[in-house]
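Here's the structure, in structure tokens; my notes come after.
Note that one protein chain is taken out, while the other chains of the complex remain in position.
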Amino acid sequence: MKRILLLRGAELIVFALLATIPLLVVSPYALGLLTLLAIYGILLIGLDVTVGYLGQVNLGHVAFLGLGAYTAGLAVTKLGLGMAPALLAAMAVGLLLGGLLALPALRLEGPQFALATLSFAALSTTALNELEGLTGGAQGLSLDRPPVFGHALTPPLFYWLCMALLAVVWMLMRNLLASQWGRAFEALRDSPIATDAMGVGTYRHKVAAFALGSGLGGLAGGLYAFNFEYLQPHSFTYDLMIILLLGVVLGGRKSLWGAFVGASVIVLLPNLLSNRLLFQIFSGLGFAMALASGLRGLVKKTTRPFQALAPVAAMGMLVVGGLLVENTEDWRKAIFALMLFSVVVGLPEGIMGFLALFLAKLFRVPHAPLPEPADLDAVLPARAADGSPLLVLDDLKRHFGGVKAVDGLSMTVRSGSIHGLIGPNGSGKSTVVNVISGLYTPSGGTIRLRGAGLPSGSLLRVAQSGVARTFQNLQLFGELTALENVLVALKGVYRSSLPRVLFGLARAEERRAQAEALALLDLIGLKDQALARAKDLTYGAQRFLEIARALARKPDLLILDEPAAGLAHPDVLQQIDIIKRVHQRGITIILIEHHMDVVSELCDTVTVLDGGRIIAEGTPEEVKRHPKVVEAYLGQPPQTDISGGAAPLPA
Amino acid sequence: MLAAIKPLQPIGAKEDTMFRQTVHGFLLLAALGLQAGDTVKLAITGPFTGGSAPMGASTRDGAKLAIAEINAAGGIQVGARKMKIEIIERDDEAKNERGALIAQELASMGELAGVIGTVNTGVCMAGDKHLQEKGITKIICPAAGSASMTQWSKAGVKDLSIFRFAAHDGIQAAMVVEEAINRGFTKVAVVFDSTNYGVSGRDDMLDQIKKQGNKLTVVAQEKFNIGDKDMTAQLLRAKSTGAQAILIWGIGPELAAVSNGMAKIGMKVPLIGGWTLSMSNFIDNAGKNGNGTLMPQTFIEEPITPRAKSFIEGYHQAFKVGRIPSPVAAAQGYDAVYIFAAAVKQAGSTDTHKIKEALEDLKEPVKGVIATWNRPFTKWDPANVETHEAFRREQTVMGMVQDGRVVFGNPADKARLIKAAAGTAPAKPAAAKPAAKAKTK
Partner (left out) sequence: MDPSIIGQMAVSGALMGLVYALIAYGFQLTYATSKSINFGQGELVMVSAFFSLTLTNLGLPYWLMVPGGLLFGALMGLVVERAGVRLALEQKGEGWILLTIIIGLFFFSAAENIWGRDDRPFPTPISADPIHVLGVDVTRLELSVAVGVFAIMGLVELFKRRTLLGKAFEAVSADRDAAELMGISATRTVMLSYGLSGSVAALAGILVSPITTVGPTMASALILKAFAVAVVAGLDSGFGVVLIGMFLGALESLASFYLGSGWREAPGLVLLILALALRPTGVFGKATIRKV
């Protein structure tokens, strides 16, 4: 309760303070700044969805501000709409175009995504400027704030409107981002492949996240139009984009408070820069902060020397520059750059990320209590293992150019069994797994699950058909906690519609999901570390967590891709124990493994691959003695012509 | 949270600058408007950084020169006492949002006597309404497109506190068209940049061609963007239509790109356009290709009158330059301050409303460096924008680029100005050197 009180209390106090300001202050300038703060607040919350949650550098957000502004402006001037429909239209245009842009931008990561959004922004400025008949082009578009219910909106009234909208957006986004949606956005950032393989569509969520962020950009644009009442295309360019990024990064990614702090910085920065003494005070404070955190990092050895020293150097330049330079405004961009640089390098979590940790310690804010784990029997009901064929591969082929990684493989996995798949390096094991799980499209042959064809070439649809997998090279969602990793994959609990989620009416469901996830963590012995971030877990624990996450899919067939790879001996024993317990619940398992003792201990049937073909099949004991297997593993000169040494294949 | 009343930087009362800066810095929300004093507070705004900085900064520096002279002479006679001018300087970065915020800030300052500045039309469109709302006197200087004034007549405003001190595009366009007709051309290409400034310039020129009897045929209309370096496409189209002259409206280096592009494709026709063709970033970059380019000017950096001589020398000395970045902007900034000071004196008050009324009916002529201003403004009439426009055709001359400088394009203009200056009492040389340092190189 203390946590809720503190968090909600802080929000309430800030918004209540902001709401009373027009009653206290008569200065239109201050009110203008605060109105802008609210507008930029909404804009930055939108930008944070892509930059923070999706983890992509989005250089196109400014275009949605512009498009939203022009939509609202045109809705009022050309169509004579009122304020509410104009704002809705602005938001709708943002949502729609955001979704459209996300379609081609979908397959892109990192630099390509940044470039695509950058081009979009440049293109939309060009369009706004050139479509003179519609937008008035460079001449700009003048509009008047339409009255609401017959009342002209005075500056204080308009300010209240903006603040109220910020509060609503804040509340809805808080609910959304804390829900399965927000987790999916983050999962997408950390591992798109695993997100798909866990049955959470990357496609859908990426488009949704981008459209959502852009919709908020459009809404902010609408408010921007009614605030300034005059629009020009060149207001929405790269320069402003850089400032918006500054806001998000400085304030802190993945944080509503961060967006708020960022918006405050953006709004107040010009004033800060125009006052020399104030600038010196702030740069001095920044320097002291960088020095303190840098030294702390160095002493505790939590940061690299560069990470500790570079921000100190940058802030030092700011201090010295502030003393030398006559007009700080001339150096505005350099000052932005130095501030941003220090934050990106030294304080990756931003001001709010840093403060949040600090405040949490100060007020001893506990994490919200977790529910009791659910009954495992309810989460993973034991299923009948009748030995009927579950997965049937028939003449499966996968070629990469001339390389035949899998070359006519036929194999049957029986319900309730643990089916081992072994072979020397490059024998095609991993390719088989990748083809079954949908990462690769087969070049030929069929895969049938329970007699029905398994979708091919789609991780997502395979996952949704009841096949779950783990990854040889861990694909955990590193920034999420162990609990959240399992929650992302959890099947069958989240049923609430989006509006219910937005209005915070899906809490009961969330508790139920947590209880189920905890039960799964309990199964692998990680219940006590439920709140640790996945990337902070030990290597062994990360391997176990992969299994718990796959189990959250409640699969019929579980594919374990080298679950014991790299594990120390005690961990191997624990892993064997975990797999046995999973097997006891009637889940069919395909096990790819190098450790022969693990295979012997667990498997009912073993298939041995070499050169993309089966060279032996049988019980572990039979297979071990099989001459071809011995030869393939020990590499004796071939007495008979079997494969002659496989070409290196994609793992 | 900062009031950020950035006081005058170097001129006049410097002692308590730091202290005042601090106080204002920390007391925003409540303290706005508390400032009392015995100075005339004059805000100077404009783009001092970014692309249009040469104009904004030159205006500011010209204005500072005038203020330094006035303050050195003891200040303005306001009623019974003399008051010095205090500058409040704001950089609008040529951004509309900044312009709007600065206007809001200025509008909420108590005791602000007036505002001089702005280059960009968009900044006027976004910001001036806040000043007009509070009735704060503003003199737009040195530029801004026609829309900055016509917006008020369109809105049918009855009482306007915004004045413009710039050779408005109407006059300039008329001169450009007239020049082309006088030179016997019949087919011209109109080339303009894609900003508000360029597009309204195009409209003004097309309008003037119609008004002056459609003697010119526009054979091509070509647009270019800020930052464009290669104008081959536009020029080839103009060339292929047989244009005999290029009438151009734009700002800065792109104009030079046009001039250089014409040389490249061997298009030897004159370039005639707005006053921005006199800026150093055109002249330097066009080099010899710029020779012969014609543009209307309100001021030419030639010491043909004593007043002009003292202004040019004063500017060079104070800001340590050998050539004024934008002589037109500097001279207009300088004269605008003198006109404003005369209005304060006549009003006998620092009240911005009274200053506005005085500006609309200045009794005494004001001797400026561009001209002697006789009743430059009159009572606002929404049907006639010229009531709040100071410049007429006779204050504007045709300038021509020659070997890196702007000279009189028409010797008759030069003679006329020398004669006009001789007819009045010789101006006193500037008394004081302002302490301001050069902002522009």
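Each chain carries a letter (A and B) given by its place in the written order, and its residues are counted from 1.
Please note the rule applied: contacts are C-beta pairs under 8 Å (C-beta built on N, C-alpha and C of every residue); 3 or more make two chains touch, one makes a residue touch a chain.
Since the structure is predicted, the reported quantities are computational estimates derived from the model, not experimental observations.
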Identified contact with the non-displayed chain, of A:53, A:120 or A:170: A:120
Full-complex contact with the absent chain, from A:72, A:245, A:312 or A:406: A:245
Touch criterion as defined above, residue of B:62, B:145, B:170 or B:252 at the omitted chain: B:252
Identified contact with the non-displayed chain, of A:434, A:458, A:485 or A:529: A:434
Positions on chain B contacted by the hidden chain, ascending: 49-51, 53-54, 194, 222-225, 227-230, 232-234, 236-237, 240, 252-253, 256-257, 260, 263-266, 280-281, 284-285, 287, 325, 440-441
On chain A, residues whose C-beta touches the chain left out of the figure: 55, 57, 103-105, 107-108, 110-112, 114-116, 118-120, 122-123, 126, 129-130, 193, 238, 242, 245, 249, 304, 306-307, 310, 325, 330-338, 340-341, 344-345, 348, 400, 430, 434, 439, 471-473, 475, 650-651
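The working rule: only the chains that are shown with their structure count from here on.
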Inter-chain centre distance, chain A versus chain B - centres from mean C-alpha coordinates, in Å: 52
Touching residues (chain side chain B, partner chain A) in the complex: 1-4, 6, 18, 21-22, 24-25, 28-30, 32-33, 48-49, 90-91, 95-98, 100-101, 104-105, 107-108, 121-122, 125-126, 129-130, 147, 151, 194-196, 198-200, 437, 439
Residue ranges of chain A touching chain B (in the complex, touch as defined): 21, 24-25, 27-30, 32-33, 36, 129-130, 132, 137-140, 142, 228-230, 232, 234-235, 268, 270-272, 274-278, 326-327, 329-330, 332
